[in-house]
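In this view, the complex is presented without one of its protein chains, the others remaining in place.
Which chain is which? They are A and B, in the order written, and residues in each are numbered from 1.
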Amino acid sequence: MLGFVLRRLIIAIPVLLGILVIAFVFVHLLPGDPVRLLVDPSQLSGAGSTQYLAQKRIELGLDKPLPVQWVLWMREVLTGNLGFSFQQRVPVLQLIQERVGSTVLLTATAVVLAVVVAIPVGVLASLKQNSVLDYLAGATSMLAISIPVFFLGLLAIYVFALQLNVLPSGGRQTLGVPPTLSDTVQHLIMPAAVLAAVLTGPYVRYVRQSMLDVLRQDYITTAVAKGASPFRVVLRHALRNALIPLTTVLAVQIPALLAGTVVIETVFAWPGLGLLVFQSIEGLDYPVILSVVMMSAVLVQLCNLVADVLAAVLDPRIRL
Amino acid sequence: MTSLTKQPTQPPTGPLPVGAELLRVEGLKVHFPIRSRVLRRTLGQVQAVDGIDLSIAAGETLGLVGESGCGKSTTGLAVLRLIEPTAGSVALRGQELTTMGKTDLRSARRDMQIVLQDPYSSLNPRMTVRGIISEPLEVHGLHTGAGRRKKVDELLALVGLEASHAGRFPHEFSGGQRQRIAIARALALDPQLLVLDEPMSALDVSIQAQIVNLLKRLQRELSLAYLLISHDLSVVRHVCDRLAVMYLGRIVETGRTDDVYNRPTHPYTQALLSAVPQPDPTKRGARRRIILEGDVPSPDHPPAGCRFHTRCWRAQELCREESPALIDRFDHGHPSACHFAALADAATVPSADAESNSEPPEPE
Partner (left out) sequence: MTLCCGGPSKGKYMKRTVRPRWLAILCVVVLGLTGAACSSAKSTNNKAPTTLHTVMSEEADDLNPFTPTLQGKSQILSTIGMPMLYVDSTSKLTSRVLKSWTASPDAKTITLVLKPNIQWSDGKPMTSADLLMSLTDYLDAKVSVNAGRIGPVVGLDALASGKAKTISGLSAPDKSTLVIKLVNPDAAWLPRLALLGAYWPVLPSHLLGNVPRAKIATDPFFKTWPVSSGPYLLSKFVRGQYVEVTRNPKWSAGKAGFEKVIFEILSTDQMTAQLQTGEVQYVYTVDPSDVDRIKRISGVTVASHNGVAPELFGLNNGGSVFKDPRVRQAMLYAIDRAGICKTILAGHCTTPTANLRQIAPSWALPTTGLTDYNYDPAKAKQLLKDANWDPNTKLTFLARTQRSYVDKAVTAAVGQLNAAGMHFSVRNVTTAQLLDSIGKKTGWDAFWVSGADFVVDPNEWGDYLKCAGRYPDGPNTSQYCDPATDKLFEDGLKTTDQAARASLYHQAFTKLNQSPAEVYLYVVDTIVAYNSHLTGVTVSGNLSGGYWDIGQWRWKA
């Protein structure tokens, strides 16, 4: 196992390097000049601003040939310095640190919520296959998948903030007062629940399908024959085997979730990574874009590795 | 988990003497409803098992044979109430199983266990061999700690495996070894009845023989009764004391193995037996293989009258109208369900084709 992990980590290095080269080239191929984007044309003033921009170009290192820029950038990255945001004029690492916590909080809560709901529903749906409950679960998850997430979000705001006035409309905390746990929880409920609703649908289907596959296995019959209680049969024999595929799905989905919450974050004014990515692409903020790409690439590699290791831990048939 | 298992209201008593009636099945029916997809209306019934009687004495082996889809596996599962029977009675040691409450049923399971066909699917891949074999003990609160370990080691030894295997997972074993594990698990509770659902058919021929010998040895040593479900007539002949031949959910002929083999009276039995390879070369050629016409009818619309009449060369008007009763028409102690049952020595079944080295009619 250790050998496998090491081998995978070593293979990941050239993969990451390749991704970074490609990302670097593509980012610089994006049309436009980031230095020009720094100053609005209406603020230009002839010689003065030309001087200012020329100086900025040198400061940002954009005057050097592309390969040199890449090497310089990689050298910094390897020492843990992700660079300086063109637009926001602060270290990229700081920008990411400011946002990543919110995004992790939101997605982690949503995933936990989704799993906690999806497992019992999926299990019941599989046990009562073709029952009213099964159809209801199927229809609900289809509905949750089909409704655009921003609509679901706005609907939630309309009902819970505007009509019932029980939850805040958006944001991560009530501004102007010291943050408290209950305040954060109140702000978290709606975005997390909406994101969870979207995730739950597919999870229910994974669990249900996986359970149906397992329940068809003979060892379920023999477990019943042993005199094991239905509880034991479902939990110990069926569910433990059925959850293996879900674990893999979850692990592989996490990077996408972290980068893909921009819609939820916008709807609920949740200050996360999604908005940062959105803005940095618009503003040709190379260091931020590249850092986020790099983070995602690392995360994808890592999560895939975790998925494989987890699968091996959970399923003794898989050897690493 | 043990705490969830209530103490049985009628604790199992000790083993019955050999020869005493252990299992009695009467009028067992298993019908599966066919439902429409959306509204779940019942459109019809699959009559998988349609009224069969069986009995097995302690220490005895009853073979249940027939083509695939005839309902023999369903019968095995229904006898153990792993499928709910639609009607009929199943009594184990005089205790009626079909009406038994769930708690009582779970304790009753100590006396009856099952070994399934596919040892790759019948062992939970996430449990070690020890976990698999000791789980029945755990569920029923038998033995604790060291005692349970010892019991598992004994069981492994009993089926010809080593105690050192206990920590491994099923995927580390060959098919034959897995079937031994499955048997050890079935024996953990010291049952009196084992339902063996095609236990050899997934294995290589050489391994099959080992398992057959193992089962015979275990039966001798432990006075087990077997309900052996099989389509392999040569194995059945080797192992079983008595036979029941099934066709489309009903038993068409039953009796002592030698009687049925040597003097089949039902045309279906005769057809089945005609396909068995003849081990004695001197008898080859004396027998002709009966090739049945047509397919097995669908169990959701079984033919009226005798269910075999659509394929029977002896069928007459009566067969289409009246279902024949399973009665001992020749006073040989082996009843058959045919209006025109004919006592015929297998060897003297009129033969047309000389060669008969073909396979059973419907290999699974």
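Definition applied: a contact is a pair of C-beta atoms (placed from the backbone, for glycine too) under 8 Å apart; a residue touches a chain by one contact, two chains touch by 3 or more.
Remember, predicted model here, so these are calculated numbers, not experimental data.
Of the chains displayed, those contacted by the omitted chain across the entire assembly are A. Only one residue in the set A:P14, A:G48 or A:G80 touches the chain that does not appear here, and it is A:G48. From the set A:Q87, A:T140, A:Q209 or A:N304, the residue in touch with the chain omitted from the display is A:Q87, counting the whole complex. Which of A:V5, A:L154 or A:V252 touches the hidden chain is settled by the complete complex: it is A:L154.
Take chain A: the residues that touch the chain left off the picture are 30-34, 36-52, 55, 87-90, 95, 98-99, 148, 150-151, 154-155, 157-158, 161-163, 165, 168-172, 175-177, 266-269, 271, 275-276, 278-279, 282-284.
Everything below uses one rule, namely that only the chains that are shown with their structure count from here on.
The part of chain B that touches chain A in the complex is made up of residues 1, 4-5, 35, 40, 77, 80, 82, 106-107, 109-110, 112-114, 116-118, 121-126, 135-136, 139-140, 169, 171, 182, 185-186, 189. Those residues of chain A that touch chain B in the shared complex are 130, 217-219, 221-229, 231-232, 236-237, 240-241, 314-317.
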